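One chain of protein is taken out of this complex; the other chains stay put.
The first chain written gets the first letter, and so on, giving A, B and C; residue counts start at 1 in each chain.
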Amino acid sequence: MKRVLSLFFIAALGVLLLYVVASMPPMGDPQTPTATHVIPRYLERAEEETHTENVITGVILNYRGYDTMGEVTVIFCALAAVLAVLGRERRGRIRGFVDRSPVPSSTIVRTMVRFMVPFIILFSVYTILHGEISPGGGFQGGAIIGGSMIIFTTVFGLYESSRRIPQKVRAPLEGSAVIVFFLVGALGLVGGGNFLTYAWPHAARGLQPALVTWLTVLVEVGIGLGGAMVLISILFAMIREEEEIALTA
Amino acid sequence: MSAARDIVAGALCCIGTFFFLVGTTGLLRMPDVFTRLHPSTKCDTLGACSVIVGMAVYSGWSWELCKLVVIACFLLLSSATCGHAIGRSALRRNIPYWRRQGKETGDGNGA
Amino acid sequence: MGAWRHFPIFMITLPLLGAVLMPFLGYLRERWVPYAALLPLAASTLLGFLLVGRIPAGDHLSYHLGGWEPPFGIEIRVDHVGLFLMLVVCAITLLALVYSRRYIEKEVSPGRRTAYYVLYLLMSGAMLGFTATGDIFNLFVFMEILALSSYALVAITGNRNAVRAAFKYVLMGAPSSIMVLLAVGFLYSVTGTLNMADLASRIAESGYTEVLVVSYILFVIGFGVKAALFPLHMWLPDAHSIAPSPISALLSGLLVEVCAFALVRITFSVFTRSATDLVGGTADAVGVAAAAAVLYGGIMAITQKDLKVMIAYSTVSHIGYIFLGITAFTAEGLTGAMYHMLDHGLAKACLFLCAGNFIYLKGYRRIEELRGAWRQMPWTCFAFALASISVIGIPPTAGFISKWYLILGNIRAGKWLYTIVLLSGSILAAVYCLRIIYYMFFQAGKEEAWEDASRDVPPGMLVPVWALSLGTLFFGVFSYLLIPSLLKASAYLL
Partner (left out) sequence: MRLLHNYHYAAAMALFCIGLYTVIVRRNIIKKLIGLNIMETSVFFFYISLGYLDGGVAPIHAGSADPARMVNPIPQALILTGIVVALSVTALALSMVILLYRQYGTLDVDRLMREEEPAAEGAAGEGEGGA
């Protein structure tokens, strides 16, 4: 009964949505409202206004910087939420890696992962630092670091990876994205502008563009580090739970 | 020259997508882990590498070529390792082989 | 334009920043965390009160983040109604946080306490940002912070029922967030802007009626789940009754209302009156659902045996009141809805905190166990009685004023049926509230049920409860302080 009802509801919703799609502006047309209203200014003046070559980065960090500040808060909130549900691992509690899986990783896999992880991290640094002039940015780079640690942890275990990135290092960096954002915002206030204005207070006029670019990069680095640490902490919290399940089962 | 290059590049990309199609079909149709592993690892190695070689041909001698070669190298290494790891752990965990149901029961022509 | 134009952004960011800094303090001095968490919220409250009277009459305060003018950058937009709700949020979160310190020690395990305060601050900051924003995508972002922190706070005790209730909440809340995101996408596709004021003018001249209507329907479904409008309320009774009591107070007293207010903003500032024909049909459907909610919530509340579940069902009923005020589309109705947000926030928070007092002292959750409770816990019981009088809507309290304006608004709109529904909702509320008051004051409890050395809960928990219940009385007696400006602000919104 419930199944039939929900199927009926979804079918109705689907028909409604398809009906909307049929009456939406044509895709890819340069005359649609989306392509004519706010965008032209972004595309034409973003470079001189935000001092970033990549317009997307300019939109994310500068024009809509407040959204991004909310977004890094969402990441931090996710970490706090996961830790509230699962609890953080105690300091120094992981004494040694007991490989409980019936299949320890083979030499091939270990060697390959040991070979690849530095390259992955190098790539993530590239992604973070080049977010301002090419596709990429803090979130992407942070996600790549997180991914590399996921690989490393699945192969070498929680003990090895938590020795590489101990809680001492992770805990202070988790909120770095929000803090960096807040500092940059406050810097704009000190300079007499509104919150989140990218400007140095009393820099010489000619120096301002370069400094704004550096601020952008600073925010990217903060987001990258913060995002990566949050991902890794979430991963560790989940793995610890998994190990406890394995113990009780 | 340019037309020939486009044709070669397009053909390579088509071959790559063909392997992806076959690999995905195999992944869906095959009955157990080991048989599924066989087509799905082909996706990454043959399929993706053909596409990358096609793109390399298309881009010609440029900075992109360098990046594409690096990507191809990492792809080959990682997908092979991945297939190995999955197969090995499935084997060690004694995941049962698929055997034909019905007439020929028993003797081990599984997998 | 003095420094005060920066106040709204500080009201929003200070709790968020405090939340990020709280783990450091938790690492250094864990015992200071409950006190330190009060600071950002107190600062926000102070800034909010300093902002009163600064907003020009019949206008709004617009703050351009990063200095980009509205269609290009994000705007914070605080009008009178928004500031009113922000102050309500500040005050209730502050009081519930004061209450939390003692209560949390009993229900939340030590390892999770810092996380509790972090999430609490994130939730209150997100509520403020959610109320103040003038950008429709920013609304979504803050809604997500709000949603994530509330999911986690429901589950924070970590026992199986709490996690299950929280998971149910996630299963309903997350799809609704996605629907809101999709609705924002539809709006963006036909207008090309995300700023609410700009959207309003672009919608008025936009030709894509179907897209706009469906976008509004998706908004109603999305925010309806978050605000627990009647057929979408399934998560509410579980989540609100199982969460720790201060969190129940926040969820029930503020979160649902803030989400209802988001729908007010969408209806009146984005789709505006010029597009009433766009939203008309949907608004009628919302009205029917809200009327059903009033009756359903009341009847379900009467049949409950668990005190907190009963209060939660009463919330379902009162959300119906708020939506009935909104769908009346009159200044009186909207004023009634806004005032109901205030008094329902105060009264419901007070009821949940009182229920928390019973749980804290005796562990009693069932209504029958409250027989003769006033002998031992007179202060709690009297606060409870005062708040329930406001819930019912008996004259000297704020509940009466808001219901008066809700009914007036519906009469002005010519919706007689809804007026009857509102009145019968009050009768249902009287039944379920007076039953508990009867149990508390006029029935003798079991012999050993209330024998204990301690008389009532510690003052740290009594003060917030009494502040809230006296608040309902204060805003009932001195309603003339707020009602005229709310009427003006509602007329401005319309």
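Keep this in mind: contacts are C-beta pairs under 8 Å (C-beta built on N, C-alpha and C of every residue); 3 or more make two chains touch, one makes a residue touch a chain.
Quick caveat, the model's predicted, so the values are computed rather than measured.
J.: Can you list the shown chains that the hidden chain touches?
T.: For the complete complex, the undisplayed chain touches A, C.
J.: Touch as defined at the start, partner being the missing chain; which of C:Gly158, C:Pro378 or C:Gly460 qualifies?
T.: Checking the options C:Gly158, C:Pro378 or C:Gly460, the one contacting the hidden chain is C:Gly158.
J.: Considering the complete complex, identify which of A:Leu7, A:Ile108, A:Val169 or A:Val190 is in touch with the unshown chain.
T.: A:Leu7
J.: May I ask you to list the residues on subunit C that touch the chain which is not drawn?
T.: Interface with the chain not displayed, on the subunit C side: 137, 141, 144, 147-148, 151-152, 155, 158, 160-161, 163-168, 170-172, 174-179, 181-182, 185, 188-189, 194, 221, 225, 231-232, 234-238, 241-242, 300, 304-306, 309, 312, 365.
J.: Where does subunit A touch the missing chain, residue by residue?
T.: Contacting residues on subunit A, toward the hidden partner: 2-3, 5-7, 9-11, 13-14, 17-18, 20-24, 26-30, 34-35, 38-40, 42-44, 46-47, 53-56, 58-60, 64, 67-68, 70-71, 74-75, 77-78, 81-82, 85-86, 133-135, 137, 139, 234, 237-238, 241-242, 244-245, 248.
In this section, only the chains that are shown with their structure count from here on.
J.: Chain contact graph: line, ring, star, complete or other?
T.: Its topology is that of a line.
J.: Given the two chain pairs A-B and A-C, which is bridged by the higher number of C-beta pairs in contact?
T.: Of A-B and A-C, more C-beta pairs in contact link A-C.
J.: Need the CA-centroid distance for the pair subunit B / subunit C, whole Å please.
T.: About 54 Å, centre to centre.
J.: Can you give the whole-Å distance between the Cα centres of subunit A and subunit C?
T.: Each chain's C-alpha centroid was found; their separation is 30 Å.
J.: On subunit C, where are the residues touching two or more other chains?
T.: none
J.: Would you give the residues of subunit B that are in contact with at least 2 other chains, written as numbers and ranges?
T.: Within subunit B, no residue touches at least two other chains.
J.: Along subunit A, where are the residues that touch subunit B in the complex?
T.: Residue positions touching the partner: 101-103, 105-106, 108-109, 112-113, 115-116, 119.
J.: Which part of subunit B faces subunit A closely enough to touch in the complex?
T.: So the residues of subunit B touching subunit A come out as 74, 77-78, 81, 84-85, 88-89, 92-93.
J.: State the interface residues of subunit A toward subunit C in the complex, per the touch definition above.
T.: Going through subunit A, the ones touching subunit C are 16-17, 19-20, 23-25, 32-39, 41-42, 62-67, 69-71, 73-74, 76-78, 80-85, 87-88, 171-172, 174-175, 178-179, 182, 185, 188-189, 193-198.
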